[in-house]
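Left out: one protein chain. Kept in place: all the others.
Order of writing sets the chain letters: A, B and C. Residues in each chain are counted from 1.
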Amino acid sequence: MPAQRMIDMNADIGESFGAYRIGSDAALLKIISSANVACGFHAGDPAIMAQTCEAAAAQGVAVGAHPGYPDLQGFGRRAMTLSAGEIEAVVAYQVGALQAIAARAGTRVAHVKAHGALYNAAERDRDVADAIARSVRSVDESLILVAAAGSAMAEAADRHGLRFAGEGFPDRTYDDDGHLLSRALPGSVILDPVLAAENARRMAIEGTVETIGGRKIKADIRTLCVHGDVPGAVSIASAIRAMLESKGVSVVPLPALFH
Amino acid sequence: MPAQRMIDMNADIGESFGAYRIGSDAALLKIISSANVACGFHAGDPAIMAQTCEAAAAQGVAVGAHPGYPDLQGFGRRAMTLSAGEIEAVVAYQVGALQAIAARAGTRVAHVKAHGALYNAAERDRDVADAIARSVRSVDESLILVAAAGSAMAEAADRHGLRFAGEGFPDRTYDDDGHLLSRALPGSVILDPVLAAENARRMAIEGTVETIGGRKIKADIRTLCVHGDVPGAVSIASAIRAMLESKGVSVVPLPALFH
Amino acid sequence: MPAQRMIDMNADIGESFGAYRIGSDAALLKIISSANVACGFHAGDPAIMAQTCEAAAAQGVAVGAHPGYPDLQGFGRRAMTLSAGEIEAVVAYQVGALQAIAARAGTRVAHVKAHGALYNAAERDRDVADAIARSVRSVDESLILVAAAGSAMAEAADRHGLRFAGEGFPDRTYDDDGHLLSRALPGSVILDPVLAAENARRMAIEGTVETIGGRKIKADIRTLCVHGDVPGAVSIASAIRAMLESKGVSVVPLPALFH
Partner (left out) sequence: MPAQRMIDMNADIGESFGAYRIGSDAALLKIISSANVACGFHAGDPAIMAQTCEAAAAQGVAVGAHPGYPDLQGFGRRAMTLSAGEIEAVVAYQVGALQAIAARAGTRVAHVKAHGALYNAAERDRDVADAIARSVRSVDESLILVAAAGSAMAEAADRHGLRFAGEGFPDRTYDDDGHLLSRALPGSVILDPVLAAENARRMAIEGTVETIGGRKIKADIRTLCVHGDVPGAVSIASAIRAMLESKGVSVVPLPALFH
């Protein structure tokens, strides 16, 4: 089977904290193949991480670390200015914490995807991206980095000899430069499962992203990011998976893509 | 060389946080053989942990995890009621975080010693001790647990098949039951280097602890805990090391004791 | 109108945090007359507190501070050992923070009710209760303390010259000593609105609590605590309010009870 007939589906999981519950983890874990698990800085806590790893392992979903800024109050979505050394340390810390929690659940951390404002910084800031890549490599060089295809993070993964999986967002609108349309703009989030599924098909089979202006841009997408945090999001994820399977695309965890 | 001619010396290290500095790490790292590194819950932060692991590795000092309650304001010294599941999760989280940070510094976590109120709870509460042992074993069964000889923690290590190193406190006074005299009582902390060094000799060579009433109690002590947080503490640690070496006792990291 | 024909209804409000939502605040604010607002230590954050005070003010609901232990991960429900001085400081801090937030919303803090494990400690531990009363008095001697009738907190309020409002729990079962039956026991939480409303009537009009064994115990109850955190809880609160009004009992904010 040719390589392009396999793709991963990832989602942010385990974002509850203490008494607080958020997300649709149980439903998403039946759909996705890789879970980005919050590591206690912007969301998640040790007990939630343990439950999340156990649930992912039970569903055969691979787990990845989803490190963020130390900003629980802002859910890691507020930009913060950390030095490269601080970023290296906080990423390693969070990845390691999840590795231990995952080992207890009989699974292992397969990938790393930065969260929120850290993800955004790593998309365009080479210093931030390098700090993340350096940190991940020093902890475990077999870890796969996940970020937007074509981002500074992609280049940093390459520079540091890490495997990289570019991700696409089938439930988001892209502008004509191939970037995500700002969430502040109308139409940025796609709520129609049919449209999202068609985007997923195009990303997985044609290897292209269609922009708001109708352009088709080539993109090496290995994993599709889906969501569980807005109404209807799980239905969209479901529709995406159904579309992929109907077209003969296998949804497999990230490590299976790199064999 | 008979086993009793080797002993480990441990101290709590890396307890700074952000802009805050505490302790005498540089001086202690020249004296001890094992460092208990704070893991970010009661003290320490990712950047401090990284610096601490690097400094320990540079001195040939083995590193261990020093997990505590999530209570930075109370320095982990305030009793907290966590469920067994919560304890398992917070211990695994902290151990894993340090493992990743240690790996980056070219070293590895060799032992685990609970901090403060968690240490105290594990000394007498079987459920807490079991939770810690279970957590440590599930993360890495080669880790060595450190706690007071004869404590609930010692028994739990045994039940869970973990290696255990009983520790003695040469700069503290023991009551006639073989427990540490409360810090609230006069004379509980020994400030005289000569007395402390003599206690260390007795623990290392005779395998006994002398109590406040003059009793000698047998104790299987593999590691001597020294301090850097009070005036004169480093001198005491130094005097202890000099005494041990003058009596032909080698000060070696914990893993060397279990070969 | 005689004093016994007025009573307050209180509930814990504003327990959301950052991106996390919890509780049924909007619905409860239409039913209750006093809101216990979380102050950022065990739940709540400055922005949530601001929204909560605005919503309470818009509904004519009086606000009170609901200080807890600094334990967001445990939602303030885990016992912690704080010194009397620490308790005084953390209570004053939280009360003051809410006073400023309330002032901005055009309202003011009228009462203080400890949360979770701090509430439980203050119920039976005189030192803790005294620390809370001392702290509250030093911040604003017009504040009304709320706690279980007959608790150590009630006595401390008296000793420190603070007004006190004993509270009853119409949706909880009392044991034959007049204490709440442990939540761990079956039947401890009353899910039947009719039973809860009858308990409320008895507390408000007869001034008695009926125990699990059928005893009736006198209790000076000025405020009824209702909940929004379990399914059906809002319906129970509604049924209680309807019962009180049908019996001619006015539901009024705490300050109105002390005129």
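We take it that contacts are C-beta pairs under 8 Å (C-beta built on N, C-alpha and C of every residue); 3 or more make two chains touch, one makes a residue touch a chain.
Computed from a prediction, not measured in an experiment: that's the story for all the values here.
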Hidden-chain contact residue, picked from the options C:Ala57, C:Leu98 or C:Ala133: C:Leu98
Residue of C:Asp71, C:Glu88, C:Glu123 or C:Asp171 touching the missing chain in the full complex: C:Glu88
Sole contact to the chain not displayed, among C:Ser135, C:Ser151, C:Thr173 or C:Thr223: C:Ser135
For chain C, residues in touch with the removed chain: 40, 45-47, 49-50, 85-86, 88-90, 92-101, 103-104, 135, 138-140
Sites on chain A contacted by the missing partner chain, in the whole complex: 70-71, 73-74, 78-82, 86, 117
For chain B, the residues touching the chain missing from this view: 17-22, 43, 45, 72-75, 77
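Here, only the chains that are shown with their structure count from here on.
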Overall pattern in which the protein chains touch one another (line/ring/star/complete/other): complete
Chain copies touching (chain B, chain C) - same or different residues, decided at half shared: same
Euclidean distance of C-alpha centroids - chain A vs chain B, Å: 39
Junction residues of chain C, two or more chains touched: 73-74
